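Below is one structure, written out as structure tokens; comments come after it.
The full complex has more chains than appear here; those shown keep their coordinates.
Order as written gives the chain letters A, B and C; numbering starts at 1 within each chain.
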Amino acid sequence: MKEDNTRRLGLIGSGFMGKTHTFGFATASRVFDMPFSIELDCIADATPELAQKARRLLGFKRAVGDWRDLINDPQIDIVDITAPNAFHKDMALAAIAAGKHVYCEKPLATTVGDATEMANAAQAAQVITQVGFNYLANPMLVLARDMIAAGELGEIRSYRGIHAEDYMADEKNPWTWRHDPIGGGALADLGSHALATAEFLLGPIERVLGDCATHISERPGPDGASRTIDVDDVGRAFLRFANGASGSIEANWLATGRKMQHEFEIYGSQGSLAFSQERFNELQYYTNLDRPGQRGYRTLVAGPEHEPYGRFCVAPGHQLGFNDLKAIEIFGFAEAIAGLRPEPFNFQAGLRVQALVEAILHSVTEQTWMVSKP
Amino acid sequence: MKEDNTRRLGLIGSGFMGKTHTFGFATASRVFDMPFSIELDCIADATPELAQKARRLLGFKRAVGDWRDLINDPQIDIVDITAPNAFHKDMALAAIAAGKHVYCEKPLATTVGDATEMANAAQAAQVITQVGFNYLANPMLVLARDMIAAGELGEIRSYRGIHAEDYMADEKNPWTWRHDPIGGGALADLGSHALATAEFLLGPIERVLGDCATHISERPGPDGASRTIDVDDVGRAFLRFANGASGSIEANWLATGRKMQHEFEIYGSQGSLAFSQERFNELQYYTNLDRPGQRGYRTLVAGPEHEPYGRFCVAPGHQLGFNDLKAIEIFGFAEAIAGLRPEPFNFQAGLRVQALVEAILHSVTEQTWMVSKP
Amino acid sequence: MKEDNTRRLGLIGSGFMGKTHTFGFATASRVFDMPFSIELDCIADATPELAQKARRLLGFKRAVGDWRDLINDPQIDIVDITAPNAFHKDMALAAIAAGKHVYCEKPLATTVGDATEMANAAQAAQVITQVGFNYLANPMLVLARDMIAAGELGEIRSYRGIHAEDYMADEKNPWTWRHDPIGGGALADLGSHALATAEFLLGPIERVLGDCATHISERPGPDGASRTIDVDDVGRAFLRFANGASGSIEANWLATGRKMQHEFEIYGSQGSLAFSQERFNELQYYTNLDRPGQRGYRTLVAGPEHEPYGRFCVAPGHQLGFNDLKAIEIFGFAEAIAGLRPEPFNFQAGLRVQALVEAILHSVTEQTWMVSKP
């Protein structure tokens, strides 16, 4: 450990998520009592020029045109990977080999084999890892998880999860790597969020049976010529949880009108919960313990009693934003690095989600229930 | 045809639905320009005493203790069957044989074989039949169907249907015929509604793959002793529609807190619709034709422009009730009897739903997609 | 009292409310154990021809072209007045003089003087009277009133009531009697509902201070020529209740987009309630007695535990309609006639509302708080 109480961050990639992560680190440093200060040290992008531009924009000190230089730099303590999914494996393995802690955007990898290799390497090297699932740091989701764990809903019986957006609904939207059969499709892209939330709340999913549908069979390719689409536009799965609950998820990127329909409903013998990321400062709660004639879904609203909301604002009802969720996620990662708590969204958790996605895809081909073995 | 312009109704059964039907006939007669007047003539129940009691309560003229007497009475024009599902077949076949028009509560029968026999008999006898699906007469559902048919959503891509309630959520609720493997289970009881709505809106469902889960494995039997439950508490299915859309439904009678979660979401290339029976005077509509920056789900509220709302109330926003929906359903049946329009919810439609339920159950056993052949 | 257990109804007027009342009497007779049966006996309209037409449409036995004939008919037990407001006084006084029970659409009269005369006459004659306030029979409003009375909200501190619609928002809508300074204006038409609901829930309003605004100063007259509008399009008032609460109401008939925004919010020291007639089967309830971190507005949904919902439907969440509310109102009136309970919405209550409207209008002119003395 260095003498100073600073960790130096190396960020790879400067797109949507690169920017969001940078905001997150900055906000986390302001809002929380971080166990160490984080220096936005070095940024890597595809070329030196792009990296320099991103450096200025995002406020890093140094820039490199080759991510390997960043990873091999002994000054860097934490590597943050926001490059396209296909690069995650090589970058993460190199960073782990160099003894860095690694923060990697989801999905962890494009295959279970790769994800397994990454998770194993991280475990062997005893570095701290985190996969950025974005929504799980929300205090209202933590409240939901804690209520379930405390038995406030009774025995959990059924679960319904959705992640639907409409960013692929226009058939003129061109082919991208998200349409590549290797790691692409709505199930991999959005279903991974739905599965991560399901496991976060109810624990391990053991068996799955899937359904994938492609509704837009051609999109303009990079050269303008039409390109056949093989991946799912809508992915669905039936689920069985280790706790005995049954459930389902749907991933849909053709859901015209939906911008962030990351939703769930959970039914227990004693109560139920419902949530939508569209109004993520709220949680709907129903309990049979309320008096007959006065039962109904309550809208719980985020406030200081839902930690760490109070770090952002001392008054209830003011609302956290998406970037605030990222800051909470990063604070958790920092505390895990400092040894203050475990990191639940580590590469092992990312591997679990990857294995579930793959098991669902496999079950579609095989037309049979598959056991997910991460 | 008789000389007078009256049709005489014979009602079998006087429970929840018997009462609701009676309200429906009475309200329809007040609200609509019916093609004939309906006389609440005769009611049949299990014993003469019960029938007499029901007669007084519901305002019929005559009562009989044997439903066969009602069906064989030449005075009766229309037979309305609200007896338990297991009796539907015998009653309906007898009524058809006697040349009566038949209004039968859903589900039409407990097996596809029975339903087929009933639908064929009705067709051969050229009597008018209707299965009471309750929710489909809603002007807002008719609006949804018409918007889809007119192409206002563009090409329909995906569908999500739910029918969830909590009336079986308490494990102390005793065993009833709804738990009988012959015709019982959440899928048959509630899923039939979800399937009927799906076909009403999007047309024929061609293939299904199901999932059934039993979460309460024992319930108190009629003798107080514990009785094993074999039917599904939660039934789910993936769907493929003839129009190319993919979809899913869920039927759930353990959904603690839900009283009438009959919901759907429909996504097209140009727009989408969302609906919940919990607020059935509303329909949510999103269209890409709205100006960028000003798009969003619109809450359409039932009013006189949504026929036949205006027959109940000349001012918008006043709200129809559940019993009003039944009156609209009955008005459609009466017009079909008078030859003024076809009856879309006839025994053939009921058979289609029955076949879908059975195909889903079959697909669960076989773990493979099933073609529904009604 | 006659030997038979039947009361004969005479209805004056056959417009929106005449039809609604007829539905209400018919439904009440089906749904409730009425203390007597009601015969739709005679209907009066402006001419014999109109009356005959209405008779056929609404199912009455007899028709008269002069309402006096109806009132003087000894066969008639109950007179139901749905004629324009300006006629209420003469009709009601004649009916009371003839010993009839009187059901009168709101507002009771166009002036406090008239309303006082009517209320006094009814009291002296000891006939039962009812003013049709439409919304107050709703089980969810009765629940609200009972919760307040039982102290479940603690000490009531503030109230906000609204009745807004948009049926006058188009300036091309022609002048009608609703624009006549005698008894017209949004405050008289819609504010009377808001005031009736406020008093129903919280008890007497003692002092008021008003504000009236006319935003459409001309409308097409009956002859097509432009006609000046003097009455309020928006009427507002500050309120002081006898129980110490402060409050406000707004009446607005220019509220583009609102079809039935009859709303209230009530804040007590221990809890609060919120309601909108747009979703009148729901009541929002917040209580400080819920556990910290799990407090929030609960959506209570009408069900059999909210009497008399169960008379219409045995299952919760199915929803009552507007016409059902009218049937409940009529059932209460019938029980009051039979001496089984008092009638809270009698002419005295109608007079209170009339006096409040007049006091508010007076306070606008005088620019000072007015005491309402009915």
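Please note the rule applied: contacts are C-beta pairs under 8 Å (C-beta built on N, C-alpha and C of every residue); 3 or more make two chains touch, one makes a residue touch a chain.
These numbers come from a predicted model, not from an experiment.
Each chain in view is the same protein; 3 are placed here, and the whole complex, as held in this structure file, contains 4 copies.
Here is the rule we go by: only the chains that are shown with their structure count from here on.
Note: the chain lying farthest from chain C is A, by mean C-alpha position.
Once CA atoms are averaged chain by chain and compared with the all-protein CA average, the nearest chain turns out to be B. Chain B has its Cα centroid 41 Å from the Cα centroid of chain A. A separation of 54 Å divides the Cα centre of chain A from that of chain C. With centres set at the average Cα position, the gap from chain B to chain C is 35 Å. Contacts with at least two other chains are made by residues 301 of chain C.
Chain contact summary for the complex, chain C toward chain A: residues 143, 147, 285, 290, 292-301, 305-306. Residues 153-155, 157-158, 160, 162, 164, 166, 169-171, 209, 211, 213, 215, 233-234, 236, 238, 240, 244-246, 248, 250, 252, 254-258, 265, 267-272, 286, 288, 295-297, 367-369 of chain B are the ones that touch chain A when the two sit in their complex.
Listed in rising order, the residues of chain C touching chain B in the complex are 16, 20, 22-23, 26-27, 29-31, 58-59, 165, 167, 258-260, 277-280, 301, 303, 312-324.
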